[in-house]
Each structure stands twice: as structure tokens, then as C-alpha cells.
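The structure's right below; bear with me while I get my questions together.
The complex is shown incomplete by one protein chain, all other protein chains being positioned as in the whole.
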Amino acid sequence: MAATNTVTGEMVVITERVEFSSAGNCDITNITAELRRLATEHNLKAGTMTVFAPGATGAITTLEFEPGVVQDFKRLFDQIAPADQPYEHNVTLGDGNGHSHVRAGLLGPSLVVPIEDGVPLLGRWQEICFVCLDARPRERTVIVQFMGVK
Amino acid sequence: MAATNTVTGEMVVITERVEFSSAGNCDITNITAELRRLATEHNLKAGTMTVFAPGATGAITTLEFEPGVVQDFKRLFDQIAPADQPYEHNVTLGDGNGHSHVRAGLLGPSLVVPIEDGVPLLGRWQEICFVCLDARPRERTVIVQFMGVK
Partner (left out) sequence: MAATNTVTGEMVVITERVEFSSAGNCDITNITAELRRLATEHNLKAGTMTVFAPGATGAITTLEFEPGVVQDFKRLFDQIAPADQPYEHNVTLGDGNGHSHVRAGLLGPSLVVPIEDGVPLLGRWQEICFVCLDARPRERTVIVQFMGVK
């Protein structure tokens, strides 16, 4: 096992927003470069980066971000929660995105990544992705909160 | 991009329990009002609210909490992990909730929501939900931990 790294001091909490457009229908936006840039800028000696998707039709996860996986992940949702089956949400409300809501609830809106010396401790091929599960294009904001010791 | 919000100071960690009854079979309890009340009471200038379901048949996520989505989310689990197929857990133990365990493991027990000025940074229609995946009614406790700077 590697050595224990202990850091103590005043607490720092830095809250940022990352904004972008998403295309809907399981469009996946790779936000890793921007998050790495913010992590470098804020340079926590140790702490966490919380990535949170506000809204009921977006979600956060990590993926190897290459065109094959992006297509495969979209198809996974088409298989487990097809858009073309009946949803009660589509009866209650008129926006036709019942599948979007169950997909977003299943995937979940939050991710927490440990940081050391300003670097998110991701694996080599692991990229942080916003998944737009809505049925239409949207303007999106993701909350990124750094919490730790400088 | 919106302005960076940086807060520094002594660390505060506040641990609370929220208790309620759940009905089983993907019964969904909207605990958002109580969590918002606690967030207002503890009023972190910035930090996180960690919501955690102790136990192997409960999970936490966010949903647009309207009766249609609630029914659709229940059906999602009936489709991807049906109660009426054989489960090894039901052979090993006699409680007949094999489907509950795999559903809870898939959805996951933890959620982390950023807070600013005492307000959880949820989307407008995004509600924090405890999902009871057990096969019977249960008394439930959810841990809510606020961590940040006042």
C-alpha cells in the first residue's frame, strides 16, 4: 500500500460553474479539460472536487471518452429505458421526455473526485462527462465545488 | 462562466438523521423539504450536503417528483431487474428480496449536493429522493451531513 498523505489547515471551499450547450438524446459532453484547468488554478494540496448536475434530465459520470464508447453508452439507455415505450410522465405533462427522467435518476447527478496537489486522481483514460438525457438541446450549467486545504 | 466564489475558515461538520417510513417495492420518499429546512438552519456559507442511505436495500437519487415519474421509475426497475425471476440470494436466504439488493447496488446509496449561502444548488424541478427497494415496508433513517464553512 502507498504512503498515507495527511494535510491539515484552514478549510477552503471554491464554487464554480461550467456552462455549455448540450444536444439532448444522450449527448455526452466531456468537461474534463475545463475541470482540470480549474483544479490547477485552485491548486488544493488535498481535498475533493464535487461535480453536480442541477436539473432533472442531466447526469454526471466518468467514461473513456472515445466515439465508440459514446455511441455504446447512448445505446445502453435506448435498451434499458427506450424512448418509444409509454411513460406516465408523458400523460401527466406534455413534454414527451418521460424516458429522460428515469434515465437521469438512474445515472445520478453527483460525482466526487479526490484531489492531491491540484490534480484530480482520475485514471488514465477516465474522463468526466455530463450526460444530457433530455429529449431536446439545452443550455447547461454544471456546479464544480473544490473543498480542501491549500 | 459565472464568478468564482471562494470561502475560507474553520471547518464545520454537522451530522443529522432524517427518519421516516417507506412502503417497499420502489416506494419513493421525497425528502427535499426536510433537507432544505436543515440546510437553512445550518446555513453554510459554502460546502456540501452528503445524503447517505445506510442499508443494503435503499438508495438515494434525484428525480422530478411528480406521480408520472414516480410510476415510470418503479417500472424501470421492474424491467431491468424483475422481482419474478430467480435470484441466488433467495436460495441462500429466505427473505425473497434478491431483486431489492441488485437494484439498490445499481442505484447507489450516496449523493453529494453543493451548498451556497445555506441553499442546496438543485435544479428547479430536481428533488432528492430516497428509493425503498426492499420487498416490504421499513422504518428508514437517512444520514445528512453538512460540511463546509459558516
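A and B label the chains in the order they appear, each numbered from 1.
Everything that follows uses one rule, which is that a contact is a pair of C-beta atoms (placed from the backbone, for glycine too) under 8 Å apart; a residue touches a chain by one contact, two chains touch by 3 or more.
Since the structure is predicted, the reported quantities are computational estimates derived from the model, not experimental observations.
Enquirer: What residue numbers in subunit A mark contact with the hidden partner chain?
Expert: 1-2, 4-11, 45-48, 61-64, 66-69, 71-73, 76, 79-80, 106-108, 111-114, 116, 121-127, 129, 147-149
Enquirer: Need a quick check: the contact residues on subunit B for the chain that isn't drawn.
Expert: Touching the chain left out of view, subunit B contributes residues 10-19, 50, 52-56, 58, 80-81, 87-93, 98, 101-102, 104-106, 108-110, 112, 141, 143, 145, 147.
Here is the rule we use: only the chains that are shown with their structure count from here on.
Enquirer: In whole angstrom, how far does the Cα centroid of subunit A sit from the Cα centroid of subunit B?
Expert: Computed value for the inter-centroid distance: 17 Å.
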